[in-house]
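Take a look at the structure below.
The complex is shown incomplete by one protein chain, all other protein chains being positioned as in the whole.
Chains here go by letter, A and B, matching the order in which they are written, and residues are numbered from 1 within each.
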Amino acid sequence: MFRRIPRVVRAGLVAGIVSVYLCLVGVVGSLVTDVVGRITVGRVLLSIPAILAGFLVARPRVVSGEVRRSSVRAGVPAGAIVGLTTGALLAVFVGIVNLLGVDTVRNVFIAVKPGLMSLLTFGHAGVVGSVLRIAAEVALGAVGGVIGAMQDRIRVPTVIAATVVISLGLLRRIVHPALAQLGLRDDWLFSVVTLGLTWFGAAAVFVVTFVTTFAWRANSAAIRARTHRTPATERGVRVVVLAAIGAGLIALPFLVGSIFSQILGTVGIYILLGLGLNIVVGYAGLLDLGYVAFFAVGAYTTAVLTGGSRVTTTGYAPPSFSLHLSFFIAIPIVVVVAALVGLVIGAPVLRLRGDYLAIVTLGFGEIARVLFSSDWLKGAFGGTQGMTAIPAAPIGNLDFRNTQHFYFLVLAFCLIAVYISWRLADSRVGRAWNAMREDEQVAEAVGVSTVRYKLLAFAMGGAIGSLGGALFAVQVGALNNASFMLLVSITALAVVILGGMGSIPGVVVGALVLIGIPGVFSEFEQYRLLLYGAVLMAIMILRPQGLIPNVRRSQELEEEDVAQDKWAGAVTADEHATSPALPLGEGTG
Amino acid sequence: MAEGTDLQPAPSPATARLGRLQRLPLRRLIQIVLAILIIGFVVLGTYKTLNLPPDERYDPSTWKAFVISGVAQGGIYALIALGYTLVYGVLRMINFAHGEVFMMGCFASFFFADAYASSGLLNRHPFYALAIIFAIAMLTSCLIAMLLERVAYRPLRNSPRLVPLITAIGASLFLQNTAFGLFGPQTQAYPVPDVLGGDRTWTILGITMQRIQVVVIVTAVVAVIGLTLFISRTRTGRSIRAVAEDREIASLMGIDVDRTIMITFALGGLLAGVAGVQFGLTFGQVSPYIGFTPGIAAFTASVLGGIGSIGGAALGGLLLGLLQAVGPPLLFTGFNIPAPFQLQDVITFSVLVLVLIFRPGGILGSGEAEKV
Partner (left out) sequence: MNLLDVQGVSKHFGGLYALSGLDFAVEEGEILSIIGPNGAGKSTVFNVITGLYAPDDGDVVFRGESIVGLTPNQITRLGIARTFQTVHLFPNMTVLENAMVGQHCRSRTTIFGAVFLTPSMRREERSIREHAESALGFFGQRLAGYRQDQPAFSLSYANRRRLEMARALATEPSLLLLDEPTAGMNPRETLELRDHIVRMRDDLGLTILVIEHDMRVVKGVSDRVVACDYGQKIAEGSYEDVANDEHVIEAYLGTKAAG
């Protein structure tokens, strides 16, 4: 039935449903930071479905092997029809709410407030408001249509420039102090009144980004040819780039100030978790949903070893076992403990594959949390009240309670973890893991001890993850079970997935986007998990190799379907998680 | 080194020989050690609990109450577990978001129940009101499940196995936080009609049970029988079994695979909706977070009974409900572990892990967990 509706209208309907969803779930009404002028984040989000749908119907598509490109003249009306449909749906929504009364609807859908309704109708009641909304959606759809019908060399810079403008508008809280630190004026860029971009600033940023991207794309080959002419110049370029990154990393906490340094610290902790999980999931192909266990082990072990106190009803008390080691002496012990926990978790699940492994590890993660916070082990870990007064051993002038100093501690750990991940990826160990990920039974038959390498992956992943936990203990100085929910595992997974499984830069970018942006843009905090859920689904459906795929695997996942089909039928039979020793070849020869 | 020559069998037999230690089958060993530890713990815990001094001991009526609430809880698990089992049977995929499908049904019915409670209808005509409430929950869960299949899972039909699982985890988080955004974070009181109120009991075969427990158990039994009949007797049920057996062959035989899979999700959704209302009535509350724990428990139940098997899901649900209710006091009290029910989830997950390690096919499974 749905298929009989013309494509354009269908796209509009989907966009309309998404728009209504965004209104109901609250993002449109409650994200009120201004991005440009008086346009709030919520409005930007509300406008995206129509633009995107317009874009999708107008962009070039392949029809029976032939690329069909629509002209801009055809793109506009197509986009407009999309917008009309979207607008109509939103108008119906507004109508229904008005009919029932905002207060009635609000009893069920808490996001439906007068503010949302006036945002949808531009402050006009009745038919006028609905007509305005429909007109706006038509315009948005048409804009999407235009973008979709543009030629690539114009479209790509346009999209990038628009993204940069919006990001800059969102990140004012971090950009503004940084510019001030550098002694730069930014009142032309950011409005003092709305705290978003000024229209002039937005236009300027757009133009500059557009021109730069356009020029770069046109000339990148020539530039590359010049810098990579000889090995010496190539190395020179690399040194300059590395030096610039290094300088940037050192200057960063001072530029953004102490509040945002804390967010950077958290980003770093998730980079560590992501890198550790990346070894388990990305390299060895073992989906571990209980990764929070290592985070908890790292944090609690650090607390116990460095002399944290239990919280009791009467005050503080030392745990039943306690040492007062320096953080840096405790760290190796923490790592060893976590690696052992990795072995303990890994050992019973050696036989399990794929999805069963995921669920069982999830169970282990939950068990870890329940045990750490149970009354049973209260003497050791403080029960639900947890532990507090975890010291942060300073070195010299660096005091790690200070968020800017803490940043450097995290940075050092991250660099170590990146180095380890990078070395392992291209070594005998990494190859064995990869072989195991590709085909466990064949890896075994070629001489890789899958038992050993599975355990090794759990231990290694756990060790790196525990560093994240140890740093977390130092960062917050207090622990309780709320910090060790399943969500930590899922967040770490989202970090790995967004960037691309097996990709080290992917983990860094994943953590910056998924931890950094909600951190800076604090309004967004309550929708953080909604975002993670959406990211996990969207990446898996649209781009399973992630945003920054592992170099080697970049081409491959595109062709995964083909490879899957071609690859011997027996492989699918092998994949049943729990079947015991499966016939390779046929059971009876 | 000359090419080609260094391919001679290099290792001398001495280095290639394996030591006695390496001949130990590590996995077996781990299994055995684990089995001994678990059995020891269970036996010792039970013994200690049953031999506590009389004043610390639970009296028989308490045990009876534990058992009954376990059975009722098991009924809810069984209904949710059927959804996991159906989808797993057909797609070989763990629909991680099924717990959220259940939660959505519970939430949707809550608003109607709440309205009926405030208008007095719930107590004046409890039967009709409940019928509508159940219908709403079933409809909502069914729609959510179908939407989930269409949007999130269908595009991934032929992907490597982990891809749909990760998507399902994403979907679970997404649905949970959608409920959070739509309905708010707070826990709300689910209205219970007076006829099913907490202290009202029925006595059946000499056993006194809360009425709501009776309702839960009866609906669960009816649902399991109904589903079994549906799968074994109807044309659609036959299609489902065919698709579960071999999707490709089924499509060659003229079965609309997409439609059949959709129906499977819809069936799972309907049952989850029923479970949603039962959960609301039993525990008297609803929040966006109620889906997770029962979801995992129900998954455990389906694995315990033998995933892919309808009878297995029912049996697994019942057993897990019992284990959860009776296990903590029986095993942990003897060790003087305070607040044993805190460790209920530990029991759930331990059961899951142990089943997968020792009998991956589950109780009713054939050793390999593959059939519907």
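Brief remarks on what is shown
Convention: a contact is a pair of C-beta atoms (placed from the backbone, for glycine too) under 8 Å apart; a residue touches a chain by one contact, two chains touch by 3 or more.
All values derive from a computational prediction rather than experimental measurement.
Among A:M460, A:V496 or A:V535, only A:M460 touches the chain that is left out of the view. Contact with the chain that does not appear here is found for just one residue of A:V28, A:L120 or A:V448, A:V448. Chain A meets the missing chain through residues 419-420, 423-424, 427-432, 434-435, 438-439, 441-451, 456, 460, 552-553, 555-556, 559, 563, 566-571, 581, 583-589.
Criterion: only the chains that are shown with their structure count from here on.
In this assembly, the C-alpha centroid of chain A lies 29 Å from the C-alpha centroid of chain B. By the touch rule above, chain B contacts chain A in their complex via residues 26-27, 30-31, 34, 92-94, 111, 152, 155-156, 158-167, 169-178, 180-184, 292, 296, 299, 303, 332, 337-339, 342-343, 345-346, 348-350, 352-353, 356-357, 360-361, 367-370. Within the complex formed with chain B, the residues of chain A that make contact are 21, 24-27, 107-111, 285, 287, 289, 347-352, 354-356, 358-360, 362-364, 366-367, 370-371, 374-376, 378, 451, 486, 490, 493-494, 497, 526-527, 529-530, 532-538, 540-541, 544, 560-561, 564-565, 575-580.
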